[in-house]
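Removed from the display is one protein chain of the complex; every other protein chain stays in position.
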Amino acid sequence: MIAKIGVLNISDRASAGVYEDTPGKACVALLREWLATPFDTDYKIIPDERILIAAELRRMADQAGCCLVVTTGGTGPAPRDVTPEATRDVIEKELPGFGELMRATSLKFVPTAILSRQLAGTRGRTLIVNLPGRPKAIRENLEAVFPAIPYCIDLIGGPRLETNEAAMKAFRPRNA
Amino acid sequence: MIAKIGVLNISDRASAGVYEDTPGKACVALLREWLATPFDTDYKIIPDERILIAAELRRMADQAGCCLVVTTGGTGPAPRDVTPEATRDVIEKELPGFGELMRATSLKFVPTAILSRQLAGTRGRTLIVNLPGRPKAIRENLEAVFPAIPYCIDLIGGPRLETNEAAMKAFRPRNA
Partner (left out) sequence: MIAKIGVLNISDRASAGVYEDTPGKACVALLREWLATPFDTDYKIIPDERILIAAELRRMADQAGCCLVVTTGGTGPAPRDVTPEATRDVIEKELPGFGELMRATSLKFVPTAILSRQLAGTRGRTLIVNLPGRPKAIRENLEAVFPAIPYCIDLIGGPRLETNEAAMKAFRPRNA
């Protein structure tokens, strides 16, 4: 069975067609660039609604069987930003190191990185990772945490993902 | 309407008059130094009581309409340190990046920085930030996170705060 990766763009304006879906496309482009293992994407654009986001994350994890789901947008302090809340509603184990590293990485570029509430966690055999909304920040953030993602997916019983070593080196402990 | 900033010194000894209120004064001095926008302060000294702290934070946010509230003290592991608990009681969205950056900053000076449980979060149109109790540490911590504060207040619908650029540069993303 081919690996499946969910890409969920969370944005009122993109879902209404006002904005082009550049964040979602940026994610897919990075995954295509970095992963050597073939995979299908499960791709959706939805508004910033906690219940919708949680439902979509559950569907991508439980029905679609995605080993990885990346979300874009909705992680700031504004009233409509509810992606972290929706993510926390569905994950079983939170992995605080992802948010810590993504914020530390963004801090090298902008002091407002501390306003991001991005988190990550697992739900069954699915790893869910919140990413920012701007393509440049998406690359910076996903690049920082991606080396740990294939091994994380091994640990939760997902498919073995191999990377294109020239573009992205995944790390697996030697005796694992 | 003039901007309002709450300064809440949380200390059994300062509230009993045993200690001088240097932490609260240090906060006001820094805000006066850094902010170009005129503002009023809502200033209180209270003991380390979770219910009192939470009530005071709610009043400063909901009744007084402060766009920013900074607390000092009560963030360590000692039995009377309950500022983070009281803050978590009242915030709606936690912003973990503030605590992470403040601890990382203090770690450059003292290894005991990891004992601080400082956090930050929003309640409606108010940003609440826990600071340490010692004036030197207050400056180090607030200096680290302050560049992100005016934009955070923009995002939650508060007044536009401008800084004295020579003393403190606030950052706002270009297309925001």
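We call the chains A and B, going by the order they appear; numbering starts again at 1 in every chain.
In this section, contacts are C-beta pairs under 8 Å (C-beta built on N, C-alpha and C of every residue); 3 or more make two chains touch, one makes a residue touch a chain.
As the structure is a prediction and not an experimental result, all values here were calculated from the model.
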> Looking at A:I10, A:L30 or A:C152, which makes contact with the chain not pictured?
Replying inline: A:C152
> Out of A:V7, A:L57, A:L95 or A:A113, which touches the unshown chain?
Replying inline: A:L95
> Which of B:T72, B:S116 or B:N141 touches the chain that is not shown?
Replying inline: B:S116
>> Counting contacts across the full complex, list the positions on chain B that touch the omitted chain.
In response: 76-79, 81, 85, 96, 99-100, 103-104, 107, 110-117
> So which bits of chain A touch the chain we can't see?
Replying inline: 93-98, 100-101, 104, 122, 127, 145, 147-148, 151-152, 155-157, 171-173
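Methods note: only the chains that are shown with their structure count from here on.
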>> Can you compute the centre-to-centre distance for chain A and chain B, using the mean CA position of each chain? Integer Å is fine.
In response: 31
